[in-house]
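Note that this complex is displayed minus one protein chain, with the remaining chains in position.
In order of appearance the chains are A and B, and numbering begins at 1 in each one.
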Amino acid sequence: MIKRKNMIKRKNMIKRKTWQGGLLYISIMALALLTLLPIVLLVTNSLMSGREIVSRYSMDITVFNVLNTEYIKAGDAPFHFVEMTFLPDYITFYQYFKLFFKSPEYLRLFWNSVILCVPIVVGQCIISVPAAYAFERLQWKYKEHLFFIYIIVMLMPTQVLLVPHYLLAEMVTLPPYLAIILPGIFSPLGIFLLRQQLKGFPHECLEAAQVDGAAHGNILYHIVLPNMKPSVAVLVMITFADYWNIVDQAIVFIKNVFDEPMSIALSKVMQNDTGMFFAMACFYIVPIVVLFMACRDYISQELSFVGVKN
Amino acid sequence: MNVTIRSRNKKKYREWVLWLLLLPSLMGMLIFYLLPFFLSMYYAMIDNVVSRRFVGLQNFIDTFRNLSFQRALKNTAFFILVGVPLNLICSFIIASLLKKMTKLKGFFGLIFLIPMIIPAGAVVFVWKSIFDVNGILNWVLYSVGLPMKNWLESEWVLGIVIIIFLWKNIGIGMILFWTGLNRIPKTYYEVARVEGGSAMRQFFNITLVYIMPTGFVAALLSIINSFKIFKEVFLLFGNYPSEWVYLLQHYMNNQFLAANAQKLSASAGIISAFIVSVLFFFFRSQRKLSEHFS
Partner (left out) sequence: MRIRKGWVLIGIIFLLFVVGCTIYSRTFYQWNLPKVEIMAPRSGTLLLGQYDVRSVSKKEEGSGGFTHSTQILLPLTVNYFYVDDEAEVTLTGIRNSTRKGRVTSITNTKENLVLTIGFHAENFADGESVDVSIMKETIPLSNIMPKSALHEDDKGAYLFVVTKEQGTWGREYVVRRMDATVWASTEQEFSVSSTIEYPVVFASDSKLADGQQVRFYP
């Protein structure tokens, strides 16, 4: 009797488990879809023609969307709701064609962003790797205090750090791009990340190499660097994502409309030339998504490290 | 004796090499971050570029008395105090849900990370389409029969900004919590089950305690990222938003445009002092709580 009750209980538990499991999958799937919704929208809407985009998303009532207007209150002017959709009326690649072959100004915006990001990423790597190694191996009384200053600077919001940069740029009259690139290269985020990775490195190994007669440079290049590859990849990824998306510094320093990076120029395109917006936004997110996909193993690994070692 | 002298020289030489490796970063830090900071403090203490009279703390007091600064402070504080805990709770829930799944974990983790890297400028249009006067939200309300509202100008704007913040930042909290949850040894749970504890007690005594350090890191990262929400807000609302969404960064941005170096430095000084004290309190409480729980 007891055995049968146990069996029934276990069967019920299994049924409940699979029922719960199914619910779990469905809820996670729904959440994931919700998270990806804006991006999928971007991609599919970029295949619409410009006329369709304008007629769907604008408040003006034109001959193309007059059938989709509502009258909110009797006697009011007709009101047009945004018709967001995932399937265009007819699919056309004209927006991409116009973007790549007929609009040199948008191409230039892309290169502006690239010119802003690449020196910063490269400079960060060049500067942070030796500095993190030096922090780790240095024996100095005030090393941790210095590092604490670095951490404080790292945790400040961008706007607060912008004020000293702005004053410096005014005093020395730096060209706008340099005023963004130079402070970005020396940002302490890289040193922090790389040092976290180095903390787990066995010191005895390094000291053995040192006793064997290797100079610091050699140690750095041959032993430490290959093992720091995940950290460096994550640093590249995070810095690139940060500066590809730059907004605060660009508003303050860059005055010329043609010199703006794509992050702020996109909102201007949204108002002036709405048809091109989706194609340009897709064009804009491709580099960062490609970089993310290329380094994604390293990212999950590195984030777990950061969580543990703090 | 000779050997020791030589090795000591070599050691000194090696020390110098290490300092040389550190030099570029130190120089850059000094020139671009620390020295300009003192320069800005100097600017904060004078009253005018022309006369350069020393006025001490007058600029700071003026900034505190400024109504827009107070409004910005209120809005930013509300946003952080509501947004960050909400973010932590949501990412914790999703991480624990994800942990129960057996397959496709990595895939879903990746999907939740993607909003973090998508630049703000690309999705701003989507948010605008949803929450604008003629947007999707209003359309749904209209179809159902409820009254519509201009959400982007009303007092619910901060709620919308919190939604955008959640969308963007759930990924990173989720990954942190997920690895943190994975590190709690399963034996603890089994011990608790054997000892007859209900699921609720399990959660409170085991999970919450051991997730604490990860929780602190996630909270720290959330606070840092909550300042970055200014990007979306600026691209959505421009330079002069409504008073319900006027953040500290808007205040500073307006000072930039007015090129008023004194007020700028004063507000930067106040905000940095504020943040330093918050961080200090944060680290102190983390240390105390971890001592208390272990």
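By definition in this document, a contact is a pair of C-beta atoms (placed from the backbone, for glycine too) under 8 Å apart; a residue touches a chain by one contact, two chains touch by 3 or more.
Keep in mind the model is a prediction, meaning the values are calculated, not measured.
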Chains on display which the left-out chain touches in the complete complex: A
Of A:Phe86, A:Phe100 or A:Trp140, the residue in touch with the unshown chain: A:Phe100
Among A:Val153, A:Ala233 or A:Ala250, residue touching the chain not depicted: A:Ala233
Residues belonging to chain A that touch the chain removed from view: 100-102, 104-105, 107-108, 110-111, 230, 233, 256, 258, 286-287, 290-291, 293-298, 301
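Here, only the chains that are shown with their structure count from here on.
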Between chain B and chain A, distance of the C-alpha-averaged centres to the nearest whole Å: 15
Partner chain B, residues of chain A touching it in the complex: 21, 24-25, 27-28, 31-32, 35-39, 41-42, 57, 59, 70, 72, 79-82, 84, 127-128, 130-131, 133-135, 137-139, 149-150, 152-153, 155-168, 170-171, 182-183, 185-186, 188, 191, 210, 215-217, 220, 237, 241, 244-245, 247-248, 251-252, 262-267, 270, 277-278, 281-282, 284-285, 288-289, 292, 296, 299-300, 303-304, 306-308, 310
Residue ranges of chain B in contact with chain A within the complex: 14-15, 17-19, 21-22, 24-26, 28-29, 31-37, 39-40, 43, 94, 97-98, 100-101, 106, 108-127, 129-130, 132-136, 138-139, 142, 148, 167, 170, 172, 175-176, 179-180, 183, 213-214, 216-218, 220, 224, 227-228, 230-231, 234-235, 248-249, 252-253, 256, 261, 264-265, 268, 271-272, 275-276, 279
